[in-house]
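Got a structure here, written out as structure tokens. Questions coming.
What follows is part of the complex, with its chains left where they were.
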Amino acid sequence: MHKGRLEAFSDGVLAIIITIMVLELRAPHGAEVLALAPLLPVFLSYVLSFLYIGIYWNNHHHMFQATERVGGAVLWANLHLLFWLSLFPFVTDWMGENHFAPVPTALYGVILFMAAVAYWILQTVIIAQHGGGSLLAKAIGRDLKGKASPILYALAIASAFVSVAVAQALYVLVALIWLVPDKRIERALAQHPRVHE
Amino acid sequence: MHKGRLEAFSDGVLAIIITIMVLELRAPHGAEVLALAPLLPVFLSYVLSFLYIGIYWNNHHHMFQATERVGGAVLWANLHLLFWLSLFPFVTDWMGENHFAPVPTALYGVILFMAAVAYWILQTVIIAQHGGGSLLAKAIGRDLKGKASPILYALAIASAFVSVAVAQALYVLVALIWLVPDKRIERALAQHPRVHE
């Protein structure tokens, strides 16, 4: 099966998620600088979610560049990932509107955790279809980042009830870890120039 | 005519429908876990609709992989299908906001029924253009799932006025029937590797 349409549909959903979140940033009634002050937490949570959706798009892009075949299981694993990502606008808004209160902060982490698990399932399904010696399997390697992220999210969820600052710091930390571009796949692709596009 | 743009437009519409539904999941004012409780029916009806749009995307994807020519009639039959799917956000919201009350539950089934009819029309138009011996005609075969779905939706609509639980169970049942990937087209495609992309 051809991977082009799966990529196009995912791109569409991710583009809408990343853009729709800005609708929660409602224009205030006043026209002074101070009228913007209550929007600051909503804006900050928008920036964090924009970063995360950007990271997912980037990694999704890399993963499917190293993918050759797309079967039915991959289609559903991909939709499962998009489902959890589609809840980003909701948790982003709830967390921002409540100035990073403990429960919304923890729920934000739950969605991050579920999205990470869904990404891992998708990656596992693709590798299972291609075999352990495949380009993607080699590129992923030991997948330290992929394994560390859910652990750090779980830690953040727990710490949200003690200190939301620690939880938020952990969310930012994981984002920064992923911001460093995934050289693994780029390197593997460079060594195998004959990639299907 | 080239099918690429019809697929791209359909992907766009489906991506927006699936994502826009989450806008009905409005962030509650409270910041406690209990503040989320009233959202549960809206969330559940979102999950059901996400599943259905995902199924339609998957089947649409498979159907057009087995399609070679796209004429004017196919363009309009496709737009007709997209019209009924575009009403999903409305009925999803109405059903969720009213905690699965009988009338909204029945209307949800009416939209499912009309979308199923529209999908059948689209499939029939494509087969008519390709001939009975075509790849898609062979792949569809007796089309048991396609024939059973509208009957089960009609049954659900009627039962909504007696027991909404039965109606909802039927909606979930049909979704599960379709979740099993459509091996027919994959199998037919595997036997005819020379597919136009």
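Here the chain labels run A and B in written order, and each chain numbers its own residues starting at 1.
Rule of thumb we're sticking to: a residue touches a chain if its C-beta (ideal position, glycine included) is under 8 Å from a C-beta of that chain, and two chains touch if they have at least 3 such contacts.
Please read these numbers as outputs of a predicted model, since none were measured by experiment.
Chemist: If you could, jot down how many copies the complete complex is built from here, 2 of which are displayed.
Modeler: Per the structure file, the complete homomer consists of 4 copies.
One rule holds in what follows: only the chains that are shown with their structure count from here on.
Chemist: Rounding to the nearest 5 degrees, give the angle of the rotation that lays the CA atoms of chain A over those of chain B.
Modeler: Between chain A and chain B, the superposition angle is 90 degrees.
Chemist: Determine the centre-to-centre distance between chain A and chain B, using the mean Cα coordinates as centres, and give it in whole Å.
Modeler: Result: the chain centres lie 26 Å from each other.
Chemist: If you look only at chain A, which of its residues touch chain B in the complex?
Modeler: Residues 1-2, 4-6, 8-9, 12-13, 15-17, 20, 23-24, 71-73, 75-76, 79, 82-83, 86-87, 89-90, 93-94, 97-98, 101-104, 107.
Chemist: Name, in rising order, each residue of chain B that touches chain A in their complex.
Modeler: 7-8, 11-12, 14-16, 18-20, 22-23, 25-29, 31-33, 36, 47, 50, 54, 57-58, 61, 65, 179, 181-183, 186, 189, 197
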